[in-house]
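Here the complex is missing a single protein chain, while all its other protein chains stay put.
Moving on to chain A:
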Amino acid sequence: MTDNGLTIKKENIIFDLDLRNIEDVISELSNKLYTSGYIDNKKEFIKAVKERENEIPTSIGNEIAIPHGKSNSVTQSTVALCVLKEKIKWGEKTEDEVKYIFLLAIKDVDKGEKHLRMLANLSSKLMDKEFVRKFKNAKTKNELFKIINNI
C-alpha cells in the first residue's frame, strides 16, 4: 500500500466490468480495496456502504454513482473505480442508470487529512462537466488512470 500522492491507484480501477447489479459491483470493488490493503474487514465495510446506500441512493446523474462507506474497517481513506460494460439501474429508489462507480472508503477517524482532501477534491471535480466529459471518453484503463490523477 504505497502512496505516491495519486488520487486513484491503477490497481483500484476496473475497466469494462461485466456485472449487472449493485451488490455485485460493490462487492467486486470492495474486493479490490481489500486485496490492495485499504480495508481490513470486507464484510463490515460492505455493510457500511449498504447502510449509506439505503438512506439515499448515491447516484449523482451523468451515469455516475459514488457509494461510500465510513467505517473503522478502512485502514486508509481511498477510492476504487469501475466502468461497467453496460449501464445498470442504481437500485429501487431511483430511476438513475449508472456506468461509472466510484467507491469511496472513508476512515472513521482520519487524522491524515491528505487522503480526505483527495476524496474531497475528486468529489468537487465530479461536478465539473468538462472533467466528466473527459473521463467518460477514456477508452482504456490507462487513459482513465491519467485523467483522474491529473486532478
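Here is the rule we go by: a residue touches a chain if its C-beta (ideal position, glycine included) is under 8 Å from a C-beta of that chain, and two chains touch if they have at least 3 such contacts; residues count from 1.
Operating definition for what follows: contacts and distances are computed from a predicted model.
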Just by its UniProt name, which of "cysteine desulfurase", "Multisubunit sodium/proton antiporter, MrpE subunit", "PTS system, fructose-specific IIB component" or "Dihydroxyacetone kinase DhaL subunit" is the chain not shown in this complex? "PTS system, fructose-specific IIB component"
Taking the full complex into account, find the residue in A:I39, A:C82, A:I101 or A:L126 that is in contact with the omitted chain. A:L126
Decide which residue listed in A:I14, A:L33 or A:I60 touches the omitted chain of the complex. A:I60
Hidden partner interface residues of chain A, rising order: 52, 55-56, 58, 60-61, 66, 68, 70, 104, 106, 110, 113, 116-117, 119-121, 123-124, 126-128
